[in-house]
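I am attaching a structure below and will ask some questions about it afterwards.
Missing here is one protein chain; the remaining ones are kept as they sit in the complex.
Every chain is named by a letter (A, B, C, D and E) in the order it is written, and numbering of its residues begins at 1.
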C-alpha cells in the first residue's frame, strides 16, 4: 500500500477526484436533503423554543464546519511547509471560501435564531464574537491569496498567515471569554451523543438523529466541494503554464 | 575563480526563460552579458545575486561577496547624497565614503537631497554605492542608463580600477562600455518553449 | 513652423539652469537635444510640454499638438498591454490601437499585464502610446533607455515615418539614434552661475 | 404537508431560505468555475496537439 | 471621460484593493468598538449611529490617497494634463469613481453593521439616507485633499490631517440625522443642512481641485 502522499501528484489527484466526486456528491445530496427534510417536516417543536429549534439543523452543522475547515486549512498549510507539494496549498486555497460561507451561514442562522430567543439579532457573546473574528480571518486569508501574483509566494505567505492566524484565533477566544461571559448554549452535541440527551439544555434524541444526518451532509458536501475546487485550481495552474509556454513560442 | 555559474536555469512568472547557463568569472576579470530585450538578463542577475531562486543549477562564489545594483538604486529622496552613501557604508561596515564620492564626481553634490538630482546624477549616486560595499564581485544590470558619454567613461574607469584591485564584475548592458572583457550573449541559453510539459505532475507550474 | 522656442529660460529648484534657449522645429523635421548629465534637458522638455512654467520666454506651437513622453510611462501594472493603450487611445479620442501595437512589435505581448514586462518591453509600450495620441509634435526625454539595438532601430523607423507624415519631434538623448536630424547642444545656453543676482529684488527666487 | 410553524414561521423559513441560497450559490459557483477551467484547459491542450 | 471612469473602476476591481477593502475597514471598526468600550448593548446602541458615521468617514478617508497618488507616481497624471480633456472632468470622474467604489458600498453595508452595534430599529432608514446624501460630499472633498497632497511621498496621513477638518460639517449634520433618527426625533433641519453642504461641495470643489492639480503639476 503506497502512502497517501502519492495523491499529492496533481494527475493522480485529478483521477481520484474524478472517480470519487459523483459518489461523494450523491451521498452529500442524500444526507443533506434527507436530513433537512426529516428535521423540517418530521420533528416536533421544542416546548420552549417552538418551531425555531428547526434552525439547529443548519446552524450547528455550519458552525462545526466553519471551525473544522479552518483546522483543515491549518493542517494543509503545515503539509505544504513540510512536503512542498502544491496540492496541499491549493486544497487550503480551495477550502477557504467554503469555510467563509459556512461561517456566514452559522452567523446568519444564529442571528435569525437570536431574534426570537434573546430578543436581539446580535449580542457580544464570546462564542458569537469569536465566530465573527474567525470570519475576519477567512476574509484576510482569501484576500491575501487574491492579492499575490506569484503562486509559490502566495502559497508560502498564506500558509504563514494561516499558522499565525490560528495562534491568534485561539488567543482571541480566550481574550473574548475574559471580556464577556456569554449567553450562548454550551457545546452539547458531543455530550448528547455520549449520554442519551435528557436534560432540556441538551439536544434530545428526537432532534439528535436528523441533526447528525445534517452534520454528515455538510461534511460530505465539504468533501465534494473541496475535490471539485482543488481540481479547478490545478486546471487553472496548468492552463496558466500552457498559456505562458504558448506565448513564448 | 571568483564566480562560477553551473547549469543554471531561471524562470520568471512561472515561465522557464534560460536553461543550462554556465560561465565563470575570475578575479580581476569582467564579463559582459548581452541579449535582446526580454531575454532574461535581469532575471539571471537577480538569481545570481540571490534575490530569486533558480529553478535548478548552482551559483558558486564566496559568501557575502556580491554587490548587486539594478535600476532601482535604493536612494531615499529626503536624504542628501552623502547621507545616502553613509547609510550604505554603515550597513556594510565601512565608514569612509569619500572615495565613492570622488569616484563618481559627486563631491559638489554631496549636500543635495537625492530628489533634487537629475536622472544621470541619481544613477551616479546609485553606482557610487558599489564602492562603499567593499565587496569584490559586482553584479550590475544596465548600469549606464541615463549616463552621458563622459560619465560612461568615468564608470568604465571605476570598473577597471576595481578589476585591477582583484575584483570582478558581471555586467548586463546594451551599449559598448569600453571595458576590455569577454562578452556572453545569453540568447544561446534560451529554453525551448515547445518542450513537453512533462507527465503533468508537479510540472504544472 | 511646428514648434518655435524663443528666448526661453528655465529653472529647477529655484536655480536658473538655461537662459535664452531658442530653436525652431519645422513640420517633418526632428531636433536632437544633447547635453551632459544635469544640464537641464528634462527641465527644458517639461517646460515645452507645458508641465512647468518657464521663468521667461515663449513656446509657440499649435494648441494641443504636443505628445510628451518621459521616463515614467503612465502604465498601469494591473492592466494588460492592450488595455493600457486602449485607455490612452480613448483619452485622445482614437480607437484603433493596432498600428501602435505593430509599430513597436507588441502584438504578441498584447494580453500580458504590464507588470510582467521586462524593462525594454515596458519602454516600448510607453513609446507605443505616442502613436495613439495622434499628435504631431513629439517631445521625448531619453526615449531609448533600456532598448536593445534592434528596438532602437525600430524606434528610429517609427520616428522617421512620423516625420514623413508631416509630424515633428524633439528628442533628448545621449546615444546615436540613427535619425537624420539637426543636433543642438544645450550646454551653450547654460546660465552663467557667476552672474550678478541683480538688484536683489524679484531675483531672490 | 407543510408543518405548522406557529408564530415563528418567518424566522424559520428565512433561516432555511438564506442558508439554502448560500449553499446553492457556493455549489453553483464552484461547478461553474470547474466547467470553465475544464473548457479552457481542453482548448489549450488541443492547440498543443 | 467615460474612459477614465471605466479604467478607474476596472483597476479598483482588478487590484482587489480599492473595492472591498474600504468595506472591510468599516466592518472592522464596527467590530472593534465593542472590544474597546465593552459589550453592553445599552451603551452600544446609544453610540451606534455616531460610530457608524465615523467609521464610514474613516474608511472613506483611507482610500483617498489612491485617488491620485498611483497616477502621479507612474506619470499618468502628467500625461493626462497634456491630453485633450479638461482637468475639471478628470477630478469629477475621479471623485465619482471613488464614491462608486467606497461611499456606495459603505452605505449599503451600514445597516448590517447597525445590527452588530444594536442600532435601534427606527435608526436604519435615516442612517442610510444620511450616508447616501453625505458620502458623495466626502468623496469630493477627499478628491480635493488628494489633489493638494499629490506628489508628497506617502502623503496619506498628511492628507487625513488636511481633509478631516473639512469633513467636520458633513459629519456633524450626518451623524445628527442618524442619531435623531435612531431616537425617533425629527430630522428635517440637519438633513436639509447636510444636503445643502453636499450639493454646494459637489458643485464647486471639482473646479478647485482641478486648479490645485494644475499648480501641483507645474
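Note that contacts are C-beta pairs under 8 Å (C-beta built on N, C-alpha and C of every residue); 3 or more make two chains touch, one makes a residue touch a chain.
If you're wondering where the values come from, they're calculated on a predicted model, not measured in any experiment.
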| So which of A:136, A:211, A:226 or A:242 would be touching the chain we can't see? | A:136
| In the complete assembly, which of A:17, A:103, A:172 or A:231 touches the absent chain? | A:172
| query | Which chain A residues would touch the chain omitted from the figure, given the whole complex? | reply | 133, 136-137, 139-140, 143-144, 147-148, 153, 156-157, 160-161, 164-165, 168-169, 171-172, 174-176, 178-179
| Since one chain has been left out of the picture, which residues of chain E touch it in the full complex? | 15-17, 21-22, 24-25, 28-29, 32-33, 35-38, 43, 46-47, 49-51, 53-54, 57-58, 62-63, 65-66, 69-70, 152-158, 160-161, 164-165, 167-168, 171-172, 175, 179
| Residue ranges of chain B at the interface with the undisplayed chain | 49-53, 64, 66-68, 70-79, 83, 87-88, 90-93, 129, 133
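Everything that follows uses one rule, which is that only the chains that are shown with their structure count from here on.
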| Which chain, with its centre taken as the mean C-alpha position, is closest to the global C-alpha centre? | E
| Which chain's mean C-alpha position is the greatest distance from chain A's? | C
| Based on CA centres, what chain would you say lies at the far end from chain E? | B
| Between chain E and chain B, distance of the C-alpha-averaged centres to the nearest whole Å | 45
| request: Starting from the mean Cα coordinates of chain A and chain E, work out the distance between those two points in Å. | output: 35
| Gap in Å, rounded to a whole number, between the CA centres of chain C and chain B | 28
| field | Where chain D touches two or more other chains, by residue | value | none
| Residue list for chain C, restricted to those that touch at least two other chains | 71
